[in-house]
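A quick write-up on the structure given underneath.
Here the complex is missing a single protein chain, while all its other protein chains stay put.
All chains are identified by letter, namely A, B, C and D, in their written order; residue positions are counted from 1 within each chain.
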Amino acid sequence: KTFRVADQGDALSMDPHSLNESVQLSFTGNVYEPLVGRDKKLGLTPALATSWSQVNPTTWRFELRRNVSFHDNTPFTADDVVFTLQRAASEGSDMRSYTNTIKEVKRIDDHTVDVITQTPFPILPDVLSSVYVMSRKWCTENSAERPVDKRKGIENAASFRANGTGPFRLKSRDPGVRTVLVRNFGYWGKIEGNFEEVVYTPIGNDATRVAALASGEVDMMQPVPVQDVARLKRNPAIEVLQGPELRTIFLGMDQSRDELLYSSVKGKNPFKDKRVRQAFYQAIDMEAIRTRIMRGAATPTGLMVAPGIRGYVAELDKRLPYDPEASKKLLAEAGYPNGFEVKLNCPNDRYVNDGEICQAVAGMLARVGVKINLEAESKATYFPKILSRNTSFYMLGWTPGTYDSHNPLNALMATPGASGRGQFNLGNYSNPKLDELTDRIASETDQKKRGAMIAEAFRIHQDDIGHIPLHQQALAWGMQKNVRVVQMSDNYHHYKWGGM
Amino acid sequence: MIAFVLRRILQAAAVMLVVAFIAFSLFQYVGDPVLAMVGQDATPEERAELRSKLGLDQPFHAQFARFVGNAVQGEFGLSYRQGRKVSTLLEERLPATLELSLAAAVLALTAGIPLGVYTALKRDGWLANLFLAVSLIGVSLPTFLIGILLILLFAVVLGWLPSYGRGDTVALGWWSTGLLTVDGWKHLLLPAFTLCLFQLTLIMRLVRSEMLEVLRTDYIRFARARGLPDRTIHFGHALRNTLVPVITIAGLQLGSIIAFSIITETVFQWPGMGLLFIQAVQSADIPIMAAYLCLIALVFVVINLAVDLLYFAVDPRLRIDRASSSH
Amino acid sequence: MSALARLRDSDLWFSFRTSPVAIAAALVTAILVFGAVFAPWVAPHQPFELASLDLNDSLLPPAWSAEGRIAYPLGTDDQGRDVLSTILYGSRISLAVGVASVLLALVLGVSLGLLSGYVGGRLDAFIMRVADVQLSFPAILIALLIDGAARAMLPRDAHSDTLSLMVLVGSIGLANWVQYARTVRGSTMVEKNREYVQAARVIGVSPLRIMATHVLPNALGPVLVIGTINVATAIITEATLSFLGVGVPPTSPSLGTMINTGNNFLYSGEWWLVVFPGLALVLLCMSVNLLGDWLRDALNPKLR
Amino acid sequence: MSIDRNNPTSTSTPGNESGQLSTPVPDNATSGTPAPAHGGRPLLEVIDLRVEFPNRRGTLTALDGISFTIAPGEVLGVVGESGAGKSLTGAAIIGLLEPPGRIAAGEIRLQGLRIDNLPPGEMRKVRGREIGAIFQDPLTSLNPLYTVGRQLIETIQAHLNLGRSSARERAIELLRSTGIPAPDERIDHYPHQFSGGMRQRVVIALALAAEPKLLIADEPTTALDVSIQAQIIALLRDLCHRHGTAVMLVTHDMGVIAETADRVAVMYAGRIAELGPVTEVIHRPQHPYTVGLMGSIPTLGETRERLAQIDGSMPRLDAIPSGCAFNPRCPEAMPICRSERPPLMAAGSSQAACWLHASASADTGARR
Partner (left out) sequence: MNESTAMNESAAMRACAAMSKNGSARAAATDNLPLVRAEGLTKSFDVSAPWLNRVLEGRSRQLIHAVDDVSFDIRKRETLALVGESGCGKSTVARMLVGLYRPTRGRVLYRGKELAEMQAAPHGAPAPARVQMIFQDPYASLNPRWTIAEIVAEALRMRRLLRTRRERLERVAELLQLVGLSPADATKYPHQFSGGQRQRISIARALASEPEFLVCDEPTSALDVSVQAQVLNLMRDLQARHGLTYLFISHNLAVVHHVSDRVGVMYLGRIVEISTREHLFGRPRHPYTRLLLDAIPDLEMSGRARTPVAGEVPNPLTPPSGCAFHPRCPYADERCLTERPQLEADPYGSVACHAVAEKRVEWA
């Protein structure tokens, strides 16, 4: 069966190490495989490694699957694993944040590999679930030992051809137009679905994409614009599959400068005052946003991580109540009885209805007296700006690439510091206790203790109102009635599980 | 003649250089390419390192010189995002855009000129006025809206035509064409129509007003006085003279069709250069943007050259050298 | 004869009076412009006032359908803005952008064209080469370019709404000056060799004065026509830029932004979000275009 | 008749037929139909022609009660001030009035056949074949995009049943007869490659391509250099003479008329003021306007301090005074001139539309 699928964007490259981005990893994940895979519930599952264990705090041992061969029929061995991890750590690779804790990769025998980390690294298997294994022979033959080097202008066969071990082979690739996969009949495992061919087409324009589904030109497309969900659901030929996504959308506030860059308040920073942050929090009516703007396709959240991320604590996932009166009172207490003016930076083409959410937030804040100057813009200009911390109030969404809570703690909540810590903590929220906990979480191998520490860190952050979490947006996949697919909350598409 | 062409080519080269400069320098400031190239987890050090590797920290003129040097060889480096040669990317997309633009241009000309002639000859006819009125809608509705409405009508409601993409293509060497398959033609119809509508209107109105003007000239009056048949006068004498100014505008229009295809391609997910460009703009992919701009400028320059040569064919007054005519 | 009487006596007025199309177009334009200019007094709601919006009123259909409310005659959008009021305010912005960008292009083009045509020589060659280069890029592309560059380069602390409007006006305006410059240059070159200009030179009138008092008024007719039609084009360009994501900010939507937003609701049944602003835009552009057409014909002595 | 035949069919020359030219004045002077010259029936009869331009302020009567005839082979000169209606008369005859202009009354007859109400297709066959026309500006009368030959050939083929090559031969012949050197070469040139005088020759060749019986020449030399003017007029006269073509020659230039025409019509404000044999009109003008006109022409022969001048200017067509159109400027205006419009009446051997001649129609040369 030929399965035609349309997506908002295209995988930019077929090289699984060239870009750490979910569309690309999702797509190449059908061709390549990691050592440790994920099951339908996002739990870890054997993939190219049949088992793994911690030999000592800094050494993980992986037993490799036997009788596996790449699409070009070369057998898969430990050499390939060693090569892959080297490649992923090499220049030009975008997976280096996953591999930089690795000190050494040792080939024990053809089917055993030891990975030695610099410090105890309890989540190595989680991390390695994003690193896909490539064939050393194929890469060498195609001079693709490293991901493409844009600086020297050297092209790389791996960016438009592929040779993995996965359930599908790459048949043809026309970047931005269509990419065709065919079933790998020599796959080591079982392919549950019946797709023999997958035709993948990016369609950027929402309306066109919906039209393509409605007119039956594609079997499945994603994302379904939230406002079209209801209408499509009413269409007897079409089904919309909705589910929570791992990404958490939140607002951040500049809490470190002594005077905000873009605000009417001069000489002091209102966001340093927890009452102001709380007032903002309580002024936002998430229920209205959920029903009106997201049309129900969102889960308001009180936490910075979604269910499904290791470390998620259901008890903590409670929002402060929506209460404009309280909010006004808090503002007055903080010394802003008439509110103040501040600029909100916002992307308008990155997250589901991001611009609309910001507008709604601006409207809600206006009701408690805060005047928001909304600046909504394309992600191409938005991200450079906020990443240089040239903002006072901003919106961001985050999916932990490791499916582990340490990642957001480290990237979003810890005080900015060396080696990427707090890199996306764009408002420079800072609490030393949280920083300390984050460090300990990184190397704690006892999952139970680790979980407790994560919960503690989240509680601290929640208490401080370090950020204003909004919601987890919902995935919405639209498909013809006869299509069966498994929707993963990380929005990966595994065609081996789909059928018609 | 040779001198003329040479001069035009020299001029074109100057134009191209300026365009290259503008393209390059302007896009220095749009977005941060480094961001598009690495994932969210990269550290600042990694970003800075990448920046210097890309030469983005070099002085401006050095970067520009390098750029021009490469551009002359058709080399615009690798796409920041896709990591593939920009030249290859454009080459892949070129056929789609050209086929779409050409189809639109042909449509605009073959419909626009007769309609313009008709409306000029039947100045007070109701059908002519209807054409004029309807054509106004063509310039009063944004292209993207027309496109989307057409999709809604023909693809979703009626289900007659496909809504997106190019359909089946056949490869002729490096050129992939959709013109050899029924499916390809079906896919071409809506986007080409959307794209041509605006230009069609312009050409039709231009032809009309030029025609009206020409019909008032003395030589048309004299032709009537000689008792030539109306057909000869309208289509032999008037139309040919009308075409002289129409050629210029139509030439420029053809160029803007290619540029306007940005919108149409976005709406119809037509895999052409416009789509590539707008995606590049969204991700600040400088090499693609710069290359696209240079290519568009080149297309314009070539079209202008062709238009000038066409003048030679149409207007004999230009054929002899200037010396023998005093004006 | 007073100016008014002269106008009433003029051919222009006559051709206007006898052209039902022109009258209808003028009427529609007048209504739309009136609504736009007096939006704060005419509009039932204040859509740009964020505090007055209630998300819970969002996406109401027009008043005549079952769920509609009389307070929102043409329904509400996804933020709970009254569509009618937003159209009024939006045409205000659209018109402002259209008129301002045309004015900018006009001032720039006319002065460069005058200079180029009157002074001639190298300056003329230079300006015309620049125009050639500029013509190599269609307006949309130039606007994209300038807009992108301006947004990235300008300081950010200015109030963003007005700034982005200014950037928009600037980019559309800069993209369109060539037409005016060429037209004016053409008429200037004709006009400057007219005998009355030479007579003025013999009398000793300075070139600047000649340009201003003799050449310019005579070159203005075609410019006016282009200007009128370009207002419509500019409004559509603005809409298209919004579609491509670089238009006016969504908190103070123009007709283009509204259509663009409405687009997203085309399949979900909220047709009023695109139909009404679209209708307003088409009406506006069409009537302005018709007026321009009429003006062109009325001013063209050859067509009389 | 072929153009290279040299002996003219018509032997009429201004000289030997001047006696005939001044023959019978119609007994009914107000009928407006002067007797045809050359005995037999006139080639062209214009009877009470009125041309109107409807406009927003009402209807503009541009030509009012124009009547004249042209005999075969005769040259009728039409003079008058700019805007007097000379060109309109010509345009009305070949049916090329620019809309909204229209013939509102009167008849135009060609060889007795009415042509003013012919359907367009029929009229097309008259144009070029029966009536040729030449306009003022030789530069703009030729389509710049086609070779002279092509324009000639298509004109020939539109009227004569000739093949391509014989049409071409005829075209070359035509060019040769208009005095263009090396016509077999020049035929493939474009109009812009010719000088003004040669272009006007080409225009003449085109107008005569199908040997029309009547040629309407509307200021054929105004755009040309003085020395070329003489050549062209001589050529025109010669060609028409040889082919027996009648000519209606519209011009400003009394000198040209004097040398070329058999009879002259003097037009004023859309009406004919005077109509008569050329020597009569020049030497014994009957209408006060003609008198003034003749007096205001500077001549080489005499040295005058001041030229005679007619004060004032011709009225605009929408403000023609009642009665005689000339009355506000007329030094001899009488009360009747202000109230009643004078018809053309016999005055000497000419006819003049002036009340001065009402009583003295038999009293030739009564006034100068």
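Please note the rule applied: contacts are C-beta pairs under 8 Å (C-beta built on N, C-alpha and C of every residue); 3 or more make two chains touch, one makes a residue touch a chain.
All values reported here derive from a predicted model rather than from experimental measurement.
J.: Tell me which residue among D:117, D:296 or D:322 touches the hidden chain in the full complex.
T.: Residue touching the chain left out of view: D:296.
J.: Tell me which residue among B:6, B:133 or B:302 touches the hidden chain in the full complex.
T.: Of these options, the touching residue for the absent chain is B:6.
J.: Using the definition of touch stated at the top, determine which of C:18, C:162 or C:206 touches the missing chain.
T.: C:206
J.: Would you mind spotting which of D:122, D:188, D:225 or D:318 touches the chain that isn't drawn?
T.: Hidden-chain contact among the options goes to D:225.
J.: Which residue numbers on chain D touch the omitted chain?
T.: Against the missing chain, chain D presents residues 81-82, 195, 197-198, 225-231, 233-234, 252-256, 258-259, 279, 282, 292-293, 295-301, 303-314, 316, 319, 321, 328-329.
J.: Name, in rising order, the residues on chain C that touch the hidden chain in the full complex.
T.: 1, 194-196, 198-207, 214, 217-218
One rule holds for everything that comes next: only the chains that are shown with their structure count from here on.
J.: Which other chains touch chain A while also touching chain C?
T.: Chains in contact with chain A as well as chain C: B.
J.: Which chain lies the greatest distance away from chain D when centres are computed from Cα atoms alone?
T.: A
J.: Averaging over Cα atoms per chain, report the distance between chain A and chain D in Å.
T.: 92
J.: For chain B and chain D, let me know how many angstrom lie between their CA-based centres, rounded off.
T.: Each chain reduced to its C-alpha mean, chain B and chain D end up 54 Å apart.
J.: Cα centroid separation between chain B and chain C, in whole Å?
T.: Centres of chain B and chain C (C-alpha means) sit 24 Å apart.
J.: Residues of chain C that contact two or more other chains, please.
T.: Each of 148, 152, 245, 263, 266-267 in chain C touches at least two other chains.
J.: Once bound in the complex, which stretches of chain B touch chain A?
T.: Per the touch definition, chain B meets chain A at residues 30-32, 35-46, 50, 53-55, 75, 77-85, 88-89, 92-93, 148, 151-152, 155-156, 159, 162-166, 266-269, 271, 275-276, 279, 281-284.
J.: Inside the complex, what are the residues of chain D that reach chain B?
T.: On the chain D side, the touching residues are 94, 96, 120, 124-129, 132-133, 135, 137, 140-147, 154-155, 158-159, 190, 192-193, 203, 206-207, 209-210.
J.: Any idea which chain B residues touch chain D in the complex?
T.: These residues of chain B touch chain D: 217-219, 221-230, 232, 236-237, 240-241, 244, 314-317, 320, 324-325.
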